[in-house]
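All protein chains but one are shown in place.
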Amino acid sequence: MLTINRLSHSDALILIDGAREKSRDIGIPMCISIVDESGNLIAFERMDGGKVTSITISQDKAFTAAAAKKATHEYNAANVPGNLAFGIHTEVGGRLSSVGGGLPVVVDGEVVGGIGLSSGTPAQDMECAEAGLKYFKRTIE
Amino acid sequence: MLTINRLSHSDALILIDGAREKSRDIGIPMCISIVDESGNLIAFERMDGGKVTSITISQDKAFTAAAAKKATHEYNAANVPGNLAFGIHTEVGGRLSSVGGGLPVVVDGEVVGGIGLSSGTPAQDMECAEAGLKYFKRTIE
Amino acid sequence: MLTINRLSHSDALILIDGAREKSRDIGIPMCISIVDESGNLIAFERMDGGKVTSITISQDKAFTAAAAKKATHEYNAANVPGNLAFGIHTEVGGRLSSVGGGLPVVVDGEVVGGIGLSSGTPAQDMECAEAGLKYFKRTIE
Partner (left out) sequence: MLTINRLSHSDALILIDGAREKSRDIGIPMCISIVDESGNLIAFERMDGGKVTSITISQDKAFTAAAAKKATHEYNAANVPGNLAFGIHTEVGGRLSSVGGGLPVVVDGEVVGGIGLSSGTPAQDMECAEAGLKYFKRTIE
């Protein structure tokens, strides 16, 4: 039997709080998704004005980051023609996202979940996802 | 030009609060989905212990209730062999739910969103969805 | 943070061994799927002669049993016209199975995974899934 550590719902809300605050700072209403270590959704928020397409995109970014244990912008760097990973973005029914904005949530060296942001530019999405992680780390310490 | 009335994200959180409280009362951790009048997700919560399958099912119930402007248990009543609506549950890629637990959110006679619950029996899911609606109506009045 | 118990790959092989032995006893080559507590595949075996359709069906049965924490034959009993759960089988992209042969793997009162069998009649599939569970329980005690 394996023992797995996983974000709780209250952990997920902390991550969302941190990401939302940064979204407000930069003036971009976001879709924010938090998944568990297996990639399954725990909490979702579409801020008023967040994009409809981003409902799915933010979930797929969070899914990818947690289930593949890798930030989506790292897949982005590898997903270029000629690289042996090229084409990875159509996998898992197209859910494997190579668009910046998905980050694994790592505690004590272990992936316990993922956060995905969408509605801004990928750089803005990444900035808000990072803010969620930072706020979470400050809060749980 | 049309003017549409739609739940805000803060409205969605009120609906979730009411549904969550009833879920705790009956001791069943639920997945709770709130969608807008177009059926698009605004907020989602998987209480610790909510079922993985219910992530999708609660969303589909809320989607059906809002987008079709009809409670999922009403589709259930119609979805019987011999009735002209039989088979409706495979529509929209199987997202049209005929399982009890999805209710439209109606304000001033107009559908402004939907709420979907899943993880208990359909009767329990319906009870918690109703509790969300009741708490919302008390709060906004 | 939550702490979750999950089948290991070696646990999964024990479950398959028990199910395969019963399959041989009754002379029906089966597809056997073992998933973790979140419904994700850990191990799969198509015995020589197992059906191609059963590759997916056995996985969906195991997924349903683990992720919904309920045997697929229990969904079958509820999935009848007039019952409030009718139509549940088209949910989660049609992956929610109401065909007998999927059982949750429960250890100390907690769902840690699921087993799904397919290629025989549902009764045969259920018999072999049960045999997998029994062999697993004998082995880990």
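To keep things simple, chains are lettered A, B and C as they appear, and every chain counts its residues starting from 1.
The rule is simple: a residue touches a chain if its C-beta (ideal position, glycine included) is under 8 Å from a C-beta of that chain, and two chains touch if they have at least 3 such contacts.
This structure is a prediction, so every number in the text was calculated from the model and none was measured.
**Q** Where does the absent chain make contact, in terms of the chains shown?
**A** The chain that is not shown touches these displayed chains: A, C.
**Q** Thinking of the whole complex, not just what is shown, which of C:Ile55, C:Ala78 or C:Leu133 touches the missing chain?
**A** Here the residue in touch with the unshown chain is C:Ile55.
**Q** Going by the contact rule already stated, which one of C:His9, C:Arg24 or C:Lys134 would touch the omitted chain in the full complex?
**A** C:His9
**Q** Which residue among C:Ile4, C:Leu41 or C:Leu133 touches the omitted chain?
**A** From the options C:Ile4, C:Leu41 or C:Leu133, the contact with the absent chain belongs to C:Leu41.
**Q** In the whole complex, not just what's shown, which of A:Ala71, A:Ile88 or A:Leu103 touches the removed chain?
**A** Among A:Ala71, A:Ile88 or A:Leu103, only A:Ile88 touches the chain that is not shown.
**Q** Taking the full complex into account, find the residue in A:Ala62, A:Leu96, A:Val112 or A:Met126 that is in contact with the omitted chain.
**A** Hidden-chain contact among the options goes to A:Leu96.
**Q** Hey, which chain C residues sit against the chain that's not shown?
**A** Where chain C meets the chain not shown: residues 8-9, 40-48, 52, 55.
**Q** Applying the definition given at the start, please give the residues of chain A touching the unseen chain.
**A** 2, 38-39, 64, 66-69, 81-82, 84-88, 90-94, 96
Heads up, the rule we're going with is that only the chains that are shown with their structure count from here on.
**Q** Where chain B and chain C touch, do the two copies share over half of their residue numbers, giving same, or under half, giving different?
**A** Since fewer than half of the residue numbers are used by both chains, the interface counts as different.
**Q** On a C-alpha centroid basis, what's the spacing between chain A and chain C, in Å?
**A** Taking the average C-alpha coordinate of chain A and of chain C, the gap between them is 31 Å.
**Q** Can you list the chain B residues in contact with two or more other chains?
**A** 48, 52
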